[in-house]
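Encoded as structure tokens, the structure appears first; notes follow it.
Other chains dropped; remaining ones untouched in position.
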Amino acid sequence: MNSFPRKLLTIVTEAAIENLLTQELERLGAHGYTITDARGKGHRGVRSADWSASSNVRIEVICDDITAARIADYLRQNYYDNYAMILWLEEVAVLRPEKF
Amino acid sequence: MHSLDPVILFFLLGLAAGLLRSELRLPAAVYDLVSTVLLLSIGMKGGVELAQHQQPGLLPQVLATIAMGCTLTLVAFPVLRYLGRFKRADAAAIAAHYGSVSVGTFAVAVAYLSNRGISFEAHMPLLLAVLEIPAIAVGIVLARGFSRDIRVGALLHEVFLGKGIVLLLGGLAIGWIAGPDGVGPVAPLFFDLFKGVLALFLLETGLIAASQFASLRRYGVFLVMFGLTMPLLGALVGAFLAWLLGLSPGGSTLLATMAASASYIAVPAAMRISVPEANPALSLVASLGVTFPFNVLLGIPLYHSLAAAVHRLLGG
């Protein structure tokens, strides 16, 4: 099995900006993303997903190092101050590097 | 008497369950289903009436409603900014919530009138849809000036193609095209179940409202006061405007209720996108934690008396 290193960027944030964010991700060079519905707690309190205003989404993007850094930087500068949002980065291995 | 309206009891049950931190929780999908049926049925009922009776002077009423939405937002803003000492973005966002309207409150008022056999103008759902929007635009301009970097596309989309507007206007169109006979086959779901579905909606709204109470203390007395007096002011404006427009007492009660109510679905979503620096908790605590319960429990019968009094005093 040949595998290739890529970055996995995971963002947890408010469901209200899902559409906005996926457009930004594509603009910043992501070739794809995966979204699941989530709830949670953080510095901005409990987000229980009982209704739209308190729902989170969990967005994953597999991409190369440069794209990952670009997205992370952009989100930190443009979203961190105003939205419930966290993100983290991991090293992963993928099989078909040309896809990401 | 009003407090015995059973749908109100469902709201109180939800509120109590939420405050006691009960395990009771309705999935978001149920809220979606229930609010879809409510919006469609409010719209359709209006459309069917419109199909039967010519409504003269619709355009002036639509324009007056737009003006009312703008005015209420512009009145609320300085109060919040200078009396309440809120940051500009927060004051603008809260003001936009109060300039707009809550469909849930409207539905309770409709149930209130229908339980008492009071009729109202057929096109009120159209004014309801219209009133959702102008406050959002005003709020954004108040927060950011006429700046360029507003995400206009995303915003217009959010506002005009939001679920509420689409289902209200869609329901109106369906009712209007199909007419009273045409909607017969779907009446068992959309008309006969209306109040039962409203009961479920209020149960869930009660649960959500309760979750706002926790933040009440944190955000202080001013917000509570604002959440109690702004609806009264709105109701006065609405009742007076209704009289100017020549609405019936039922229609006046509805317009007063609309003016008194504060959005907690459409406007929060729009503000998150267009005025992200506003703290969304402030608006929700006020609109859902204070104003909605107040309107539903005490306000509506008050606005009904108010509308009747205005008609009596000013004639009409």
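Here the chain labels run A and B in written order, and each chain numbers its own residues starting at 1.
We adopt the following convention: a residue touches a chain if its C-beta (ideal position, glycine included) is under 8 Å from a C-beta of that chain, and two chains touch if they have at least 3 such contacts.
Please read all numbers here as calculations on a predicted model, not as lab measurements.
Chemist: Just one copy per chain kind is placed; express the composition of the whole complex as a label formula, please.
Modeler: The complete assembly in this structure file has composition A x3, B x3.
Assume only the chains that are shown with their structure count from here on.
Chemist: Report the inter-chain centroid distance for chain A and chain B in whole angstrom, where each centroid is the mean of the CA atoms.
Modeler: Computed from C-alpha means, the inter-chain centre distance equals 34 Å.
Chemist: Residues of chain A touching chain B in their complex?
Modeler: Listed in rising order, the residues of chain A that touch chain B are 14, 16-17, 19-20, 45, 48-55, 79, 81-83.
Chemist: Using the touch rule from the top, collect the residues of chain B that touch chain A in their complex.
Modeler: 25, 28, 31, 151, 154, 204, 207-208, 211, 264-265, 268-269, 272-273, 276-277, 280-281, 284
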